[in-house]
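The complex appears here without one of its protein chains, the remainder shown in place.
Labels run A, B and C following the written order; every chain starts at residue 1.
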Amino acid sequence: MARITAGIACSHVPAIGVAMDKGITDEPYWQPVFKGFEFSRKWNEENKPDVVFLVYNDHCTAFDSSIIPTFAIGCAAEFTPADEGFGPRPVPVVKGHQKLASHIAQSVILDEFDLTIMNEMEVDHGLTVPLSVMYGDRKPGDDWGTLVIPLAVNVVQYPAPTANRCYNLGKAIRRAIDSYPEDLNVHIYGTGGMSHQLQSERAGLINAEWDQNFMDMLVNEPDKARQIDHIEFLRETGSEGIEMVMWLVMRGALDEKVTEVHRHYHVPASNTAVGHLILENHG
Amino acid sequence: MARITAGIACSHVPAIGVAMDKGITDEPYWQPVFKGFEFSRKWNEENKPDVVFLVYNDHCTAFDSSIIPTFAIGCAAEFTPADEGFGPRPVPVVKGHQKLASHIAQSVILDEFDLTIMNEMEVDHGLTVPLSVMYGDRKPGDDWGTLVIPLAVNVVQYPAPTANRCYNLGKAIRRAIDSYPEDLNVHIYGTGGMSHQLQSERAGLINAEWDQNFMDMLVNEPDKARQIDHIEFLRETGSEGIEMVMWLVMRGALDEKVTEVHRHYHVPASNTAVGHLILENHG
Amino acid sequence: MTEKPYEDIPGTFVFDADRSREGYWLNQFCISLRLEKNRQAFRDDPEAHMSRFAMSEEQKQAVRDRDWNRLLELGGNIYYTSKLAAFDGIVFQDLAAMMSHMSRDDYRKMMVDGGRPIEGNRYKSEWEKK
Partner (left out) sequence: MTEKPYEDIPGTFVFDADRSREGYWLNQFCISLRLEKNRQAFRDDPEAHMSRFAMSEEQKQAVRDRDWNRLLELGGNIYYTSKLAAFDGIVFQDLAAMMSHMSRDDYRKMMVDGGRPIEGNRYKSEWEKK
């Protein structure tokens, strides 16, 4: 049977990708950011998944204003890294797992989650940066080393889905994966965050104390974390901190009790607080 | 306050539109179909809504295989009748109610329904035929006589949302409309059905007894109707009978007890059993 | 990989994810005929227009043959394939007659008489007995 063995939370700051693509990760500014990923890459090598279920948001790249899905699952054979305005990132094409993706889509829709199915989709830094964090440098001709099922969540136009809804979607994804007959090791990623505001006069807002509390709560008291409402995210963590609802999807797909095997927190990467967790299921 | 005063169920058989567009509704084949709409047009004239919330499905017109939203709400200023392969229907452009549509979208998403927001969308016979049924002949330069908020439901690729999910979405739409401060008379349409199969060797299947029972149940025992599962729709009412889940959205948005002011049932229109109900809220 | 409780319904293709995946480019080809410029391209050079879509040779042959049930079997969905029928000027009722191997008049009469009955048409086992 397929099983989810671990959940990974990870900011997806574009500048992290740029630092890797330019090979400047040893510079004093970036060194502490990447230091915290060393364990993760080693751990990932030792716990290789067959499939990554990757929850992220599109940043007005694949989706323009004409269509805004709350949850969009990628069921295509592959997903091309998008040009976000300065050429596509020099990283491999992302390969999907079509059968598992369709199985999850079907199961979750019958479980009364109203997904949008994407049979063609480009992917932006929201998806490729967390893969770069966990898999290290990969060039366009390379293989990422895993198959990926993308789930794009609307966090750009208010309202995003609630934290509670995201958490429950995670539970439904778990049920779907648990019922897939093939033996597959699946990791689930919740990406985005942590506190950051990219816009207007409050740009640069960081709330480190809130971020650390959130990580504690997410790990040990998810039933509390899923009650955080939109206004708290917006006020306390900046207008783009709302991305953290995506961490709840990941957490919902894990066991009630998990082991935190790694935590990394650093301010800043560009405008953003970088947060990162690796959680193992006991199952 | 805005309020939903009535629900209308109506098949949206393309041939009904064609018969109107060609002016052949008096022919013996069509006469009994349109006879049953005479009351409806009179009633509609006397109970004019400001806005119609119209639940329908797209028949691979606005959405191709690349993207399949379970629920897509139209928030655009207007919706153009689409070319479905033989030129667009000669009917007016459909005007939206952007503010109410956005209000409903926001309210329903916060209520944990995972809508896709459409800011540009063409509409096919699924939407325009029920308007033609209720509003009679209208030419491209005319006004439909109402604003329309379209909700497109996936019933083409299995699985459609469950009847239960559709019913509960209706309830959420009701809460959203009830909380809109402007005085507006809103009708809600559930379209599609009734029993029909358009494909393969079982094409032409009709199950009149089931259809009549379904109408009884929908009106008086909606809690039973919402438990009908997909396999029953598919087996008993044909592969395209699954469209009837959309009637549940309409029913969910009405009071628990409603008055059935009109019923019309006729076989056939082309390949399909035509069913039509007008239900009034007591509220 | 998923149970399919609907596989025992006779004479019916339920368009699920497996079919959708198989029929993807066939259906994208069919929906292209929604627009007049593509209808013109297909009229002018059927093979050239078909070659814009990554269909299998079997799917292309079924298009050439206008083998309506075969198109469904190869992952086509009726709302897509009916756009190819519309291109040929075939109305939906006549398409339904062809798919169910009936003459136009017999099919039309069956519908006017109340449609294909549900009795005997719920399960594949009922058809096999015939």
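Operating definition for what follows: contacts are C-beta pairs under 8 Å (C-beta built on N, C-alpha and C of every residue); 3 or more make two chains touch, one makes a residue touch a chain.
Remember, it's a predicted structure, so these values are computed and weren't measured experimentally.
Though it is not drawn, the left-out chain touches A, B in the full complex.
In the complete complex, the residue from A:N44, A:T61 or A:T146 that touches the missing chain is A:T61. Across A:E45, A:D83, A:D137 or A:D223, the residue that sits in touch with the chain not pictured is A:D83.
Remark: the residues of subunit A touching the chain excluded from display are 14-15, 29, 59-61, 64-66, 82-87, 156-159, 195, 197-210, 230-231, 234-236, 238-240, 267-268, 270-271, 273. Touch with the hidden chain on the side of subunit B covers residues 75, 98-100, 102-103, 105-107, 117, 119, 180-182.
Convention: only the chains that are shown with their structure count from here on.
Shown for subunit A are the residues that touch two or more other chains, namely 106, 117, 119.
Residue positions of subunit C touching 2 or more other chains: 16-17, 20, 24.
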